[in-house]
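Can you read through this structure? Questions will come right after.
Every protein chain except one is present and positioned as in the full complex.
So, chain A:
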Amino acid sequence: MKRKLLMLFLSTFLLYATAMAQQMTITGKVSSAEDRLGIPGASVKVKGASTVVQTNSDGMYSINIQKGDVLVFSYIGFESQERTPTAASTVNVSLKTDSRSLDEVVVTAFGVKKDKRTLTYAIQSVKGDDLRQANQSNIINGLQGQIAGAQITSSGGSPGLPSEIILRGVSSLTGDNQPLMIVDGIRVSNASTDGTVNRLADFNPEDIENISVLKGGAAAAIYGIDAASGAIIITTKKGASGKMNVVASAKSFLETVGRLPKRQTMYTTGLGGTYDNSTTTSWGRKFRVDEQVYDNPKRFFDTGLTNDFNFNINGGTETYNYYMSGNYRDGSSIIPNTNADKLGILLKGTAKLAPKLELSASVNYIDNKIKEGLVGSNSGGWANSVYRYPSQYDIRNYQFDNGDPNYVYYQDNGGTETGILSPLWNVNKNPRTTRTRRTVLNGVLDYKPYPWLSVSYRMGQDYYNQTYDNITVPRTPGSWDGRLYQTRGNYVNTTSYLNTTFNKEVIKDLNVYALVGATSEYYEAKTNSITGEKFQNPAIHSVNVIEAANLKTTESNPRRQRYALYGDFRLEYKRMLNLSFTGRQDWTSTLPTNARSFFFPSVGASFVFSELMDAKDWSGKVRTIYAKIGKDAPIYRTNNNLTQYLGIGGGFVNDPTGGNPNLKPEVTTNNEYGMELHFFKNRLNIDATYYISQSKDQIISARVPLTTGYVIQTFNAGTIKNKGLELSINGTLMKQKNFQWDMTINAWKNTSKMMELPDQVRVFPYTFGQPYTAAIAASVLDMPVLGIVGTDYQRNSDGYMVIGADGYPLINSTEKQQYIGNREPKFNFGWLNKFQYKDFSLSFLWDIRIGGDVYNATRLGMMSAGIAKEAGDWRDKEFVFNGVVKQADGSYIKNTKTVVLDYNYFTTNYASVGTNFIEKVNWARMRYMTLGYTLPKSFTNRLKVNRIQLEFSAQNPFLFTNYSGGDPEVNSAGPNAGGAEGGSTMGVDFGAIPLSRTYSFGLTVSF
């Protein structure tokens, strides 16, 4: 079905000609040798002449020739055949697929399908089936390990936490570093407002036909603004003409908790070695033998169960096709009182209104409801309360049978209350709920007056309503009267564009492709937030029981309009030498009038060098491209505003975010060089890319010196450079009658450098990457961008720790912001294996990461709280530090002094040194393993169904790592944390919820 679609499409690119002489008429059908179906759009031409016709949608043709003429039957991706008819007759030809050609059709910008051979840039696609094998409900997570150059991190193993994808490194210091997300030609939101799941997770992976990843700005240049970080082009499935297909499937997932940080189980709560139950820190005395010690993290986490149902009907005829799918997913999680409930419906159809006019439309409705027990802050910290909960209390005893809180410590100190309560109180009583109701509408009208010319107009809208609720019930410590926070928002992104495409062999062997278009994109959101305090009726948690004076409502209304004119011109000579030029003129509302219009080009070339050689079993291509892309500013950052003063007296005060009337676009320059090699009749394919990109005049929204009179401002400054290597190898290692083994290896490395920072700035800390001052996530001038700065010990010139006269190591107190870690992995490796044996299929993906520092702030917090494992192992033990002692003459001698590792040492010395919590982490992780089995035909026929498939799968079953904490895949604040600081907390483990190990079983029935 897929190939047929493809043929339909490609037919538009084929040559068009009219017959000349009229001596005899040959008719017939051109079909595929593989499935015997007619090939529409195949060309039938007279050898050595200009006479050419194309087959119709059934593959039928009719051509007039002169006697003796040789007919050539050809079609992209098939081996051509020649026939010499002797009389007017019917000539049916069946074409075999050409295993030799480079033809791999890929989806490029604006959904244009192109022969990969003619492209001048890197592109990698993931088939829907490969995505589904990963069994991830969040599409972004499903791409892990499948794209060379894509750094994907999830914020943790809870369904409502976002995942972040960054292609080829961080290009913007404070902006969104995620690629543009396009579904069927329409830009869709991937925001994670209020720290909730990234909105691409709304889309159902079952509906996806293909995902094309335009990795660099070069490939995406024609998208202009926002394309600097690449683009992800998602194409959904479509109905195929022929009989109706009906598929139903059900899957169940069992989630278990992954790797957890380790704790000590020897000491009670207290301070400085003395028992004290007014604190949650565990620096107390040793447990007595008669006291019970609870393994609270283990007792906290549950086993989650998720059920996922899919139903899909599609089909069509010559003139129309349809696709309809429904998805319902409902599940709990490893976190108590957490569940995700999602309904998705996609309706799609295409109708041929006239021979040259086609209309397609689709509606995707999603209702996604997520309730989460663990609630963190902007900087993460989700599970800290669980990891640090003292071992002397049972975490499950959070309430009495009557529902009252079971405080383990409570004090009423003259009207002010303090209390300590199990985190399960918050989990069960104060979850946060996000509900998104989303509609993505999409319509496109295609007019093809000539086979070489088409005009299409597309209009689409991504609209969603999001509600977010976080109630804190009365009697919760810290919020004794209760608190309410709600936001209600409508978000709309409307895109429309008009594209004219010209594609013709203008002179012999020279094909010209030209796309000229115009687009408009409008974004608007309208949100209202309500904060309320003190429920007058403690049993009801609504604004209705809060006094009007205690309610605060705010409204926001960001708007943005962008227009663009663009062109894409390509010259293709013999499908061997290709030149490409693009240009885009953008206008955006977010920049000052004098800076809001900008033009940026790209130039590229590719050359299939194997054409020059006598290459039979192999082919090779080299390519290069240069592109420049502009980026606009966040909305409403060009002028100052006032904001309501909420204190006594009211009125207005200056908004902490100051305007900047001098903003200009941020410019990213990309250079990319690549080579593609195909061996053994495409059994082995290698694609290698080297790239350099540099972003200048960064648009930074950050805290500025308060002496300016502002707290936050947006300004242009700073340069980031990224360079890297991507290698993608795929091949069929074995192919026998009943057995096939395919392998894909994606390997990549990105190296970034902070070339320039604003003014005198040397260290640029990230707002949400600073859980403790011992170490913070920051960028440092001339160093890799995703850095960590912090304190270290004093060291002598040989690097030995300097030990003080008291026997304890000395902290370097003059430089608190040394560069002590690089969070960017040294090397990434995705290794996918697929086996097919008769009716069985097995696939598994290893994700291997070498290097990249992780800041284990979880352990730092646990150490300060005396609950980290080492605090139990080493506390009050005698120890001689391996270091040197400075002598009066400046020389150093080895330290021999024995000291006791006491409370003071751990809290004021050990926990103040950032380097103690930076770990160089390697991991090998099996992302998934999926075993499929198709029941024998003999059996399915008896049931009168077409096909029954069973599937057993495991996600994240194995993890091998040297990391001392939980799961090292961490990103504490996730994407767009409380604004937009993409990438800022990748590699920061601050109370992360470990990724769960999940096992699933699925059944698919096709009728």
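Methods note: a residue touches a chain if its C-beta (ideal position, glycine included) is under 8 Å from a C-beta of that chain, and two chains touch if they have at least 3 such contacts; residues count from 1.
Heads up, the rule we're going with is that contacts and distances are computed from a predicted model.
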Report task. Determine which name in "Diguanylate cyclase", "SusD-like starch-binding protein associating with outer membrane", "Aspartyl/glutamyl-tRNA(Asn/Gln) amidotransferase subunit C" or "Peptide/nickel transport system permease protein" the UniProt entry assigns to the undisplayed chain of the complex. Result -> "SusD-like starch-binding protein associating with outer membrane"
**Report entry** Absent-chain contact - pick from A:Q66, A:N307, A:S556 or A:N882
**Finding:** A:S556
**Report entry** Sole residue of A:S362, A:T590, A:S619 or A:N895 that reaches the chain not shown, by the stated touch rule
**Finding:** A:T590
Query - Hidden-chain contact residue, picked from the options A:S278, A:N882 or A:N941 - result: A:S278
Query - Residue among A:N537, A:T643 or A:N962 that touches the chain left out of view - result: A:T643
Requested in this report: Could you list which residues of chain A touch the chain missing from the display?
Outcome: 271-272, 278-279, 411, 413-416, 418, 520, 522, 533-534, 547, 549-550, 552, 555-561, 563, 587-591, 593, 596, 635-636, 638-643, 645-656, 703-711, 758-765, 770, 772-774, 813-817, 907-908, 912
